[in-house]
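Contents: one structure, followed by commentary.
Only one protein chain is missing; all other protein chains are in place.
And then subunit A:
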Amino acid sequence: MSKIEVKHLAKSFKFAKQPLLNEVNFNLEENEIYGLFGENGAGKSTLMSMIADYNRPSAGQVLFDGEEVHENDEALSEIYFMNQDDMYTKKDKVSQIFSFVESMYQDYDVDLQEKLVKEFRLDVNQKLNKLSTGYQSIVKIIISLCVPCKFIMLDEPTLGLDARNREIFQSNLIETYSENPRTFVISTHIIDEIDRIISHVLLLQDGVIKMNGSIDDVSSKSYSISGPAEDVNSYINGVKVLDEEQLGRYKTVHFMDQLPDREVPASVDIEKMKLQKLLVYIMDRGRL
């Protein structure tokens, strides 16, 4: 099983007051779907660009199966980074770009590409620079899902996509993952849409990985309790609450702890705290 190891990775920019990334350590295992989260400017895109060897870190190393990724053709051919920059020739037609990518990757999935082109209703005879922002993202998404790489990193894949196309992306991501398992790392701010897809959570904050765990572990001890205010209050009496919302008599509280050892009132609903809520809390408070 292949693995990417990120070890003591750091990145500083000239004239910046403090480093962007400082002692980032984590592993990417094969055949998992990771969600990479963090505030704006946290360094998610920079982190992914260093894993793909687009940029050099100030310190640390990225290893693929124990070997440095830097200047390693074998490792780099197994890593694909879909980023927000314009990397392909803008004056080329979409069909020409697809032909070029097919010539670069021996096992490029042409059948899946054709299927996705139909579903997204993409006009492949258009030049890339004539497409809307959303459709330029769609071209990148199609290529990302069709390349035969073991590790695929998607930086804001749904940027500019309407609801219909986001749904197509998510369903095809799950389908292609089921048929051909490989590792996806998805960086997005639309957490609610991908929390049902991902299996692992990575939270980047203050230059380090603040959270690194399976989604089951992360959500196992975080709950949202809703119901009439007096019933909720009586049930969670003594529990340290992270956040609460009240609308009239109806109250919702969020906490990270074991459930209280008392009878649950019939009017109270208990569910796992939504990942977005949890991450926003952690980003706000800066602690687990």
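Note that contacts are C-beta pairs under 8 Å (C-beta built on N, C-alpha and C of every residue); 3 or more make two chains touch, one makes a residue touch a chain; residues count from 1.
One rule holds in what follows: contacts and distances are computed from a predicted model.
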item: From "Ion-translocating oxidoreductase complex subunit A", "V-type ATP synthase subunit F", "Putative transcriptional regulator" or "ABC transporter permease", the hidden chain's UniProt protein name; value: "ABC transporter permease"
item: Omitted-chain contact residue, chosen from A:Thr89, A:Ser171, A:Ser214 or A:Gln246; value: A:Thr89
item: Of A:Leu28, A:Ile79, A:Val94 or A:Leu122, the one touching the omitted chain in the full complex; value: A:Ile79
item: In subunit A, positions touching the absent partner; value: 45-46, 49, 52-56, 71-73, 76-81, 85-89, 100-101, 103-104, 106, 149
